[in-house]
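Take a look at the structure set out below.
What you see is the complex with one protein chain gone and the rest in place.
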Amino acid sequence: MATVELHKVCKRFGSVEVLHDIDLALDRGEFIVFVGPSGCGKSTLLRLIAGLEDITSGELRIDGQPMNDVLPAKRGIAMVFQSYALYPHMSVYENMSFGLEQAKLSKAEIDRRVRAAATMLQIEELLDRKPKQLSGGQRQRVAIGRAITRDPRVFLFDEPLSNLDAALRVDTRLEIAALSKRLPDTTMIYVTHDQVEAMTLADRIVVLNAGHVEQVGTPMELYERPASLFVAGFIGSPRMNFLTGQLAAAEGAATYGIRPEHIALSETAGDWPGQVTLTEKLGSDTFVHVAADGIGAINVRVEGRCDIAPGTRVFLTPDAAAAHRFDAAGRPIVRAAP
Amino acid sequence: MRFATLRTLGFYALVLVIVVQAVFPFYYAILTSLEDGQALFEVNYFPATLNLANYRAMLTEGVFGRQILNSVFVASVVVVISLALAVSAAFALSRIRFRGRGLLLLTILSVSMFPQIAVLSGLFEVIRAMGLFNSLWSLVFSYMIFTLPFTVWVLTTFMRNLPVEIEEAAIMDGASPVTIIRRVFLPLMWPAMVTTGLLAFIHAWNEFLFALTFLSTDSQRTVPVAIALISGRSEFEIPWGNIMAASVIVTLPLVALVLIFQRKIVSGLTAGAVKG
Partner (left out) sequence: MSAPEGTSRLSRQRIRSAWLFLAPMLIVLFIVAAWPLGRTIWFSFTDASLDLMSEAEFIGFRNYLEWVDFGDGEGAWYGLLADQRWWRSVWNTVVFATVSVTFETIFGLIIALVLHQQFAGRGLVRAAVLIPWAIPTIVSAKMWAWMMHDQFGILNDMFMALGLIAEPVAWTASPDTAMIAVLIVDIWKTTPFMALLILAGLQMVPEDIYEAARLDGVPPWRVFRKLTLPLIMPAVLVAVVFRALDALRVFDIVYVLTPNTDATRTMSVYARENLFDFDQFAYGSAASTVLFLVIALITITFIMATRMDLEGKRQ
């Protein structure tokens, strides 16, 4: 039961095509995250769904109805902007009621909805303030509140946390997760380039690259079975090690991929000897950079503290079951079922 | 040390010269306006008498009071109409992409460089055809030629710098373009509107050529023309005291406005010119 469907959607700005043949079907109530490198077209795709940009070709449907020609306000969607885009001259209450007023709802109904949203987000005591008198986190809530009052079928977020400091970002992330639980029928589409946000919030992640959909899947699918070299490198932190040359050839692949957490490090014995070049200590983990003999630079993740000195000879052993192999075109070579 | 003191002294001397040259003529006009009869013809640098006879003469005899009202009417109506037209045009020019937008802006800008004399004969014909000759509406109408390009230009620049996302939020909220202008942009634009409105007012208040040409009777004239046309029976009977009193009357409000809104005016002038 899909709410949002895109069929062969293309977007051109002038002569530059920034989205190519996007096909997507998003289920009702799903939390979808668009990720991808900067400039890959995430915001553009979101704005196409919102109706803020024209669809050059292809079709967009919401709940089965074609939406290409429907005005943004009539699509049953709400959007939270990166800069919040609150109306600076209106109070919080007016910010939240403005859209309902445009929809010609009765005063009583507007008041009911605004107060309900305010209660849900715990911003009742802020209703009379102007945006200027709010903190960043409070503004963010008001922006979300403004979207909630519209009672949308689809909720769009464009990097809503990127203007918040790190601690607040975590809190707000949890709140957004809670919000989506409370609105089980509302489809959420969320744009970010923060992996943690994507992995923690998403039911499904859509990875975009240069205007193409690279892969759609649950966070764990993407992590465990990346459909391309690009996804493999993009999902997971620190990045997967990509090894080419003899080693890969021996595995029958053009590229051999192994995540830093899937390599065991030993000072005594292992498959790949090498020399430590650098260690990055994060407290909970340590990233050990190793120059492996005849193979190249490899990043290894070691749990907890690891006081190994640069220059030390070490041995690395990959977890073969967790390794990925890719052909010359970057496609995964599927392991024969054991 | 000595050199530094000398430099400071020189600097303040320069400041003094600048201030005195700027202020003195107006100061002297006030001085003259307070003199009557023989006192007028003795050069003095400081107030000798304090005689309001000139002001009384200007404001009670003749039509000067009426002429001030004419000026107020024309300038105010010009401001209101040009702001209304300019806000709606600026919205289109700053927020909507359409073919020919750049060319249109260029054309509007070039109208502001028109010499007024170039349209004078054609405009004279238009105004006569519309039956507006010797009506204050002829000025309201013709002043659009210089207030509109300027206000459109400044407001377009200003609106362009308002965040796009606010407008998009309003679109998502279902606001029509008119609602967006009225409810979202207008409240955010009042600083720019005050500035441009003020400059348009001053410009309209001071205009001379059209006012001289399109109005023919004393009771219809605006103050610049009225002052220019004050004359005596002969070269030696020019009532300088009256002229200076009238000048002070029409200038004081402007000077007050300019001093109060100094910052806004400066920013408006530079927005109109430098950022072009």
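The first chain written gets the first letter, and so on, giving A and B; residue counts start at 1 in each chain.
Here, a contact is a pair of C-beta atoms (placed from the backbone, for glycine too) under 8 Å apart; a residue touches a chain by one contact, two chains touch by 3 or more.
The structure presented is a predicted model; accordingly, all values stated were derived computationally and were not measured.
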TODO: Would you mind spotting which of B:N70, B:S142 or B:Q220 touches the chain that isn't drawn?
DONE: B:S142
TODO: Determine which one of B:R56, B:R160 or B:R182 touches the chain that has been left out.
DONE: B:R160
Open item on the list: Considering the complete complex, identify which of B:L85, B:L162 or B:L186 is in touch with the unshown chain.
Closed with: B:L85
TODO: State which residues belonging to chain A touch the missing partner chain.
DONE: 12, 51-52, 54-57, 68-72
- [ ] For chain B, enumerate the residues touching the unshown chain of the complex.
- [x] 11-12, 14-15, 18-19, 21-23, 25-26, 28-29, 32, 40-43, 45, 85-86, 88-89, 91-94, 96-99, 101-102, 104-106, 108-111, 113-126, 128, 141-142, 144-145, 148-149, 152, 157, 160, 171, 177, 202, 205-206, 208-209, 213, 223-225, 227-228, 240, 243-244, 247, 250-251, 254-255, 257-259, 262, 265-266, 269-270, 273-274, 276
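What we mean here is this: only the chains that are shown with their structure count from here on.
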Task: Chain centre separation (chain A, chain B; CA means) in Å - done: 55
Task: Complex interface listing, chain B residues touching chain A - done: 163, 165-166, 168-175, 179, 183-184, 187-188
TODO: Show which residues of chain A lie in contact with chain B when the two form their complex.
DONE: 50, 52, 71-74, 77-79, 81-83, 85-89, 98-99, 102-103, 146, 150
